[in-house]
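Have a look at the structure below before the remarks.
Removed from the display is one protein chain of the complex; every other protein chain stays in position.
Then we have chain A:
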């Protein structure tokens, strides 16, 4: 029983960590001389490392907002899980926790989808998607599975 609990919490924490790393690290697209992410475009020109703030477009800001919202909702979900663990009646479902985690996964998915769709405008053809972008896509199914587990889980003793 305790093992199951531990496993679920670790899954949730893993999804949260992936979300964090994906949002913060500057590696959504990488090229031979430059890398860019949601916040900065950094490039090494003539030996110097030079960063510009990302395009002030509407869509990149929407992606930023969605990623941040997914982190917030995942945090709230973790907090609610511990709350419900101690206050829920026997046999009750962790419904609210699951809902928040599923919402977090939906936000990550929307953010990654928008980034993918708008990437012809932002990413030069010579550059490829970076590992932080892949982490975002991995975090989506992890968070979704975690949320679904919460919804079908029932509390015992």
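Following the convention adopted for this analysis, a contact is a pair of C-beta atoms (placed from the backbone, for glycine too) under 8 Å apart; a residue touches a chain by one contact, two chains touch by 3 or more; residues count from 1.
Heads up, the rule we're going with is that contacts and distances are computed from a predicted model.
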Chain excluded from display, named as in UniProt, from "Calcium and integrin-binding protein 1", "Myelin protein zero", "Ubiquitin carboxyl-terminal hydrolase" or "Interferon kappa": "Myelin protein zero"
Option from A:8, A:24, A:69 or A:134 whose C-beta touches the chain left out: A:69
Residue of A:33, A:61 or A:121 touching the missing chain in the full complex: A:61
Touching residues on chain A - with respect to the absent chain: 53-54, 56, 58, 61-62, 64-66, 68-69, 72, 88-93, 155
